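Single-structure report; data block below.
Complex shown without one protein chain; remaining protein chains in place.
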Amino acid sequence: MGATRADAAGGPGLRSARRRVSAALFRRSWLRATLLLSAPGAWFLLIYLAALAILFVSAFWRVDSFTGDIVHDWNLDNFKTIVESPTYRTIAFRTIGIAAAVTITDALLAIPFAYFAARLAPKRLQTVLFVIVLVPLWTSYLVRVYAWRLILAHDGILNWTLHKLGFGGVDIAYSNWAMWVVFSYLWLPFMILPVWVAFERVPASFLEASADLGARGWTTFRRVLLPMVLPGIVAGSIFTFSLTLGDFITPTLVGGASSDFIGNVVYGSVGIANNVPFAAAFATIPLLVMGVYLLVARRMGAFEAL
Amino acid sequence: MVVLATLGLMSIVACGGGGDNSSTTSNLPTSIGKGEGELNLIAWEGYTEPEWVKPFEQQTGCKVNAKYAGSSDEMVTLMRQGGGSQYDMVSASGDASLRLIRGGDVAPVNVALVPGWQDFIPQLKSPPHNTVDGKHYGVSLQWGPNTLLYNTRDVTTTPTSWSTIYDARYKGQVTVPDNPIQIADAALYLSRTRPELGIRDPYELTEDQLNAAVDLLRQQRPLIKKYWALASDEIDLFKNGDATVGASWPLQTISLQGANVPVKDLIPREGTTGWADTWMLSANARHPNCAYAWMKWISTPRVQAQQALSFNETPANAKACSYMDDMQRGSCAAYHLNEPASYFSSISFWRTPAKDCGDGSQDCTDYTTWQQKWTEMKG
Partner (left out) sequence: MDSSGTRISRAALAVWSALIVLFLMFPILLIALYAFNSSNVQSWPLEGLSTKWFSSTFHDEAMREALWLSVRAGLLATTIAIVLGSMAAFAVHRFRFFGRETISFLLVLPLALPGIITGMALNSFFTWGTVNFSLTTIVIGHATFCIVTVYNNALARLRRTQTSLVEASMDLGADGWQTFRHVTLPVVATALVAGGLLAFALSFDEVVVTTFTAGAQNTLPLWIFGNIRLGHDLPQTNVVVLFVIVVTIVPVTLAQRLTRDTGVLRVGGGGKSGGRADASTHVAVAAEPAP
């Protein structure tokens, strides 16, 4: 390690101190890892994980009905209520069901679009398409949902168009159908982006080789492209699934009489009845579902494609 | 991680339950001291409009920071944040005020320091939802009824009873608030139509009475287009043809009429529920002098009139009548401030349901039960 131009900065003492430190660090990789990880690690551990732990511990307690104070007597009542009551089971299944439907819808919508944008569109168009995909993310969530209310309302744009075309109207304004449409709209950019990147990363040589071996377009797509972009699809699905699973604002805005989500019950328990233990207990459902989902996603390589 | 969790648990146990009931009795201030320069409020959206906040800030030097809450109980939760000293005041409705009092989150106030209080309508000087054992835990603010709203084009005969919103004729066109306290509305209706249930007070329901009310709501559910959570939701529903009849506030009626939607509202013959708000002072307020200055300001007749017309509610201060008519002719009568007594008595104001039935027994159902039943009913 002789002197080179790279040494020019800093005086001799500082230089050698720096070198010694960096040499020591280079050799003891665990030390560097620890140092690098200490700041984000400290952050996460102390604030976020501790907060989560305390929250979920409170699921085992209950709340005094009049004053609203949390009473620390350990019990499983909250969990029993959730498991035994048909209402909460219905709500949980409804939430998971719509989250799955939204995920599948977004995947189907996104894949052809991402393929086109990544591999077929000329450069200029690519930039335009990218901006178009990203602009909704910068547009307020609430205002976008309100725009959909305008479209789906009884006297709204959709029915107006249908009447003009000679069809009858549809009455989907405040219903699970409306929620399915709105959620699919809201999270579509989150699905498009990782799939786009995944398509971009497929080397052209693979496709050429597949064609050389005699595969037609669709076969190439099914047997070569799809497996390679699957991690991207799964990565996008993490967003669409989890964002739908935990949402309570869209059900409040475009949901109907029976459209409560897990998030609504949680929010209602916290905000309305100040029953944090019950809210925490019910919130373990999305926690568990997402935990399992993430484990599966990791197996499928989605984390590298996020 | 386990260590941290244990530490956390230990501190929570040590801190005990929420607010402590230490600050009761005297120590009431006898005069309003110098302002502290700031005031943190929890308020309903629209209760701190610049129209009356700016002059207050200029006169007292107390900068107002408002945190808006969407429900009474969100207000309760917020009041307990930061050890109870994050916010100085809260404009709680009757369904939350008693909980705050029992929880020790609010302190008694000296109404002698609020001159407007002398001119309040008698019913709101010391109402049971903010005055306990002779102590005033805040000053009344404004009040209003829950009305029956209907579209005159689709509902051709004028409704006279709450039965309209339970009528299968309007299937898929009804809307009512998404609030467990709506059970009281059902109970009120049942108290007239099924007297054998013995419901005397819609907020004091035994298990059987509660179940009857919830059953009625369950029958109503197929008729409901949407349970509205925000006033603007109901406005959208009526404006866009999704609902033609429902439970509402005067705010929606006036907004819709302003948008040329043919609607009218009324109070049916069974009477109705209503809400009355109180400005309450936090037990650990950091800016008590500014808080008292605010209570004084917000109770003056002119400001009461301004707020009433802005939010479409009725003031507590009777002297606001002439100011209301000045700002908008005929509004004093429209909001029933000119003869409040009979109007007031037809309204059953929001109160937090509790186990205490008021007649000595403890069989009544409390709010947590109401909330669970409501969630189960909606499914």
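For reference, chains read A and B in written order, and residue numbers begin at 1 within each chain.
Keep this in mind: a residue touches a chain if its C-beta (ideal position, glycine included) is under 8 Å from a C-beta of that chain, and two chains touch if they have at least 3 such contacts.
Predicted, not measured: the structure shown is a model, and the values here were computed from it.
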- Absent chain's touching partners (shown only) are A, B
- Message: Can you say which of A:Ile104, A:Ile157, A:Val170 or A:Leu226 touches the chain missing from this structure?
- Response: A:Ile157
- Which residue, A:Arg89, A:Arg223 or A:Arg298, contacts the hidden chain when the whole complex is considered? A:Arg298
- Query: In the full complex, which of B:Lys239, B:Arg302 or B:Lys378 touches the chain missing from this view?
  - Reply: B:Lys239
- It is residues of chain A that touch the chain not shown, namely 1-4, 6-7, 18-19, 21-23, 25-26, 29-30, 32-33, 36-37, 39-41, 43-44, 47-52, 54-55, 58, 109-110, 112-113, 115-121, 127, 129-144, 146-151, 153, 155-157, 160, 185, 188-189, 200-205, 207, 211, 216-217, 238-239, 242, 245-249, 262-263, 266-267, 270, 276, 279-280, 283, 286-287, 290, 293-295, 298, 301, 303-306
- Note on the structure: Across the whole complex, the chain not displayed is touched by chain B residues 8, 11-12, 15, 40-41, 45-46, 50, 65-68, 70, 80-83, 86-87, 230-232, 235-236, 239-240, 255-256, 259
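In this text, only the chains that are shown with their structure count from here on.
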- Note on the structure: In the complex, the residues of chain A that touch chain B are 45-46, 49-50, 53-54, 57, 63-72, 81, 85, 87, 90-91, 149-150, 153-156, 171, 173-174, 252-253, 255-258, 260, 265, 268-275
- Message: Touching residues of chain B toward chain A in the complex: what are they?
- Response: 1, 4-5, 8-9, 12-13, 17-18, 70-71, 73-74, 76-77, 80, 99, 102-104, 172, 178-180, 221-222, 224-227, 229, 233, 236-237, 240-242, 352, 354-355, 366-369, 371-372, 375-376, 378-379
